[in-house]
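With one protein chain held back, the other chains of the complex are shown just where they sit.
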Amino acid sequence: MKRGFAALMMCLLLTGCWDQLRLKDQLFVDIVGIDYVGDSKKLKVGYVISSLREASQGGGKPSSVYIEQPGDSLYASVLVANSSIPGSLTVQETRLYLIGTRFAKDEPLKYLDSVGQFVSNPLYASLAVYDGDLSQLLSKKRIKDQTTSDFLTGILASERERGDIPTNKLLRYILGGTDYISDFALNRFVPDQEGARLAGVALFHDGKYTGMNLDIKQTLLSCLMAGTPSRTQAITRKFNGEEYTIRIRNSKNDYHAIYDNKGLREMDISLRLDAKLIESGPYVTHTTSVLKKIEKQLSEKLTKEAEKIIATMQKANCDYFQLGHELAAYHPNLFKGMNWSEAYPKLTINPKIKVTILNTGVLD
Amino acid sequence: METMKEDAITGRQLFVLIFMTQLGLEVMSLPHVEADIAGHDMWLSVFLSGLCAQAGIMLIWWLGSRYPSRNCFAYVPQIVGRPVGAFVNLMYGCYYAISGLMLILNYTDVLNRWLFVYTPGWIITLMIFIACGYAASLSLRRIAYIAQSYLILSVIAILLIAGCWLYGPDVKNLLPVLSGGWNPVVKGIYYAFSGYVGYDLLLYAFPYVKAKSKNRLLLIMTFANMTAILYYVLSCLICSTMFSLKQLKHIPEPIVFILKYYQLEVLQSLDVMFLIFYVFIVSDTAYIYFFLSAKAFVHLRSKGLGKHQIWVWAMVGLAFIGSLFFKKRSTIINFSDLQDIGSVFMIIAVPAVLLIISGLRGAGRNRA
C-alpha cells in the first residue's frame, strides 16, 4: 500500500518533468515571416500564433496573435520572443514560412537551414515569398473573414490541390536541397487591397531570389512543363477574339538533349496535353475539323508562351526545369565538360506544346 | 530433453526470427552512412552486401549441417578442444552482449536527439534493457512468438517509408549509375554489412528448426536474407530519390526526415510514430543478442553452467552498467565502428575457421 502510494506520488511529481509539455501553454506558430530589418542584415521574424477561443463547450472562434522580434538568427529571435508573451512558442504546427524579397535576395536558405534543427518540427510547411511589407500583412487579424494564417495557407492548399502551383515544401530546400541544381521557383504573394493574393512564382538562382517572376498564368504552364501531374488544371486563352478554355485530363512532359561531338546543341521540352474543351467562344458544332483548328491554334499559342517563360527563366538564370540534372543524369559526360550556370542562359531551348482535345464535355 | 522441445521452432518462425534480427537501426542510418561512401549508388552497395551476407549464411549452414543435432556453442569445444572452445564461447558471449548494448545505445541516442530531448538517456536505456531481459529469458520458441507479433510493425514501417513515394521522388537522383566506378560501391559493401548482421542466429538455432531437410532450411534462410535485402534496398532507394546527396550527408536519419512529409487529414508527422514503434524492431534484435549471449555462457561447460535466466539478467545488468559510461555521441559511434569490425570477425571469420578445422579433422578421422 505504502509502496503503491509512493509510486503514484512519484509519477505525479515526475509528470511535468522531462519532455512533457503543457498543451495549454503552447503557442502554435502557424506562419513564420522572415525579412531583414530595414536596410540592415538583422532578421526581423514575425510569428502568427493560431488558437481557438471559447471552444470548451463546442463551437469556438479561431483567432490569431502576431508578434515580431528582430534577431541575428532564427533561434536568437525565438528565444527573445518567448519572453514577450506567456507560454512557449512552438513550431510544431507551422504551415507556412513566408520570406520577404530583400531577405530572399540574400541567402535565405542559410538561415532556414536551422529550421531542420528544430526538434519535432513538421517540415511539410510551405515556403513562399511575399513581395511587400510582411509585418503589415501578418499583423492583420483577419483577411476576408478568415484568420491570416488560414487565408494564406488555404490559398496555397487549394491551388496546390488543383495543381496550379509548385508544391514548395520546406523540406525540399533546406540542408542542401533535393534538387541537383539549387534553382527553384517559390510561390509569390503580393499585396492586394484587402490582404494578399497569389501572383505566380519568384525565380531563384543558386538559392537566391533573382528578382524575376512569372505571373500566375505562366506558373501553371511552367508547372505542367516541369512535370506536375494533371489534376483539375484549366487553361483559358483568348485568340481570334474568343475565349477558349480547356481542362487538362492528362499531361506528359519530356526533355530531350540534342548534341553532337562538339557538345550540347540544344534542348527540347515537349509537353503533351490531353484536354477537355469546356469553352470555345460562340456555340458551334464541334466537327473534327473545327477541333483540329482549335487544337492547332491553342498549341501554337501555348508554345509561344512557353518560349516567353523560358526566355524569362534564362534571363534570370533559373534552371527551374532542372535541365542540368536531366543532362547530368542521362548524359554525364556531356555535363561534366560544361559550366552549367554559364551555359544555361545561352542554351537554345525549344519548347513544344501539343494540345489534344479528347472531348467537348457534356455538350457536343 | 526439455530445452529441445521448448526451443523447437518451425521454418516460418526461423524466417521471422532471422529477418527481424537482421533488421536493425541501419534502416534509419544506412542511407546517411552510404551517402558519404557510395553516393547515389548506395542501393547497389547494400544489395551486394546482402549477397555477402548470403555467403556468410551458407558458411554457417555448412558448419551447422556437419553437427545437425547440436547448437554451435555445444559443438565448438568438440571442434577445437575444450579450453579453446570455452574461449570461443566466451568470445561469442561477450560479442553478443556488446552488440545488444551498442544497438540499444544507438537507438537511445536517436530518441534522445529526436524526441526525448530532456528525458535522461539512462532511463530509456534501462527500460529497453528491462524489456529485452524479460524477453531474452524465455525460450527460443517464445522469442519467435514475440518476433512474429512484432513483424507486423516492420511491415507497417516499410509501407510508411514506401508511401513517401507519393510525394514526388526524383529518379534522376539515382543516375548515372556507377558514376564513380566500382570502387566506392565495393567500399560501401563493408559499411552496409552491419545491416545484415543477425543471420548468425542460425549458429544457435540450426538444430531446433523443424524443417523438412537441410536444403529447405537453407532456402528459408535465403528467403529471410532476401527479404532483408529488399527492405534495405527499398529504403535506400527511397531515401536517395527523395533527398539530394547533400541532404543525405547532413541528416543522420533520413528516414525520419522523410516521414515528416506526411500530412493527412487527421494525422501528420508520422516520424514520431515511426521512431517510437521502431523500439519494437530494435528490442527484438537486442533481446535475441542477449539470448544468444546467455546461451553462449551457459555452454561454457559441457554440462551447462548456471541457468539461462540468470545469465540473461547478469548480461543485461552488466550491459546496462556499461551503457552508463557512454555519454558522448562520438564515443558511441566510434565504439559501434569497432563493434562492426568485431561482427565481421565473429560471424564470418570464426565460423570459417571452425569449418576448416572441422573439415580437416573430419578428413583426418576418415583416413585413420
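Order of writing sets the chain letters: A and B. Residues in each chain are counted from 1.
Note that a residue touches a chain if its C-beta (ideal position, glycine included) is under 8 Å from a C-beta of that chain, and two chains touch if they have at least 3 such contacts.
Convention: contacts and distances are computed from a predicted model.
Which name from "Spore germination protein KA", "Phosphoribosylformylglycinamidine synthase subunit PurQ", "Efflux ABC transporter, ATP-binding protein" or "Cu2+-exporting ATPase" does UniProt give the chain that's left off?
Not shown, but named in UniProt as "Spore germination protein KA".
For the chain left off this view, which of B:59, B:205, B:279 or B:312 is in contact with it?
Checking the options B:59, B:205, B:279 or B:312, the one contacting the hidden chain is B:279.
Could you tell me which of B:57, B:97, B:146 or B:164 touches the chain that is not displayed?
Final answer for the missing-chain contact: B:146.
If I consider the whole complex, including the chain that's not displayed, which of B:135, B:161, B:192 or B:255 touches that chain?
Selected residue, touching the omitted chain: B:135.
Contact with the hidden chain only, please: which chain A residues?
Touch with the absent chain occurs at residues 8, 11-12, 14-16, 18-24, 26, 28, 30, 50-58, 60, 62, 92-93, 95, 120-122.
Of the residues in chain B, which ones touch the absent chain?
12-13, 16, 111, 115-116, 119, 123-124, 127-128, 130-131, 134-135, 138, 141-143, 145-146, 148-150, 263-270, 272-273, 276-277, 279-280, 283
Please note the rule applied: only the chains that are shown with their structure count from here on.
Suppose each chain is reduced to the average of its Cα coordinates; what separation in Å results between chain A and chain B?
41
Considering the complex alone, what residue numbers of chain A touch chain B?
The contact residues of chain A facing chain B are 17-19, 92, 116, 119-124, 167, 169, 171, 175-180, 322, 325-326, 328-330, 332.
Give the list of chain B residues in touch with chain A in this complex.
113-120, 167-168, 170, 172-176, 179, 242-247, 249-251, 257, 260-263, 268-269, 272
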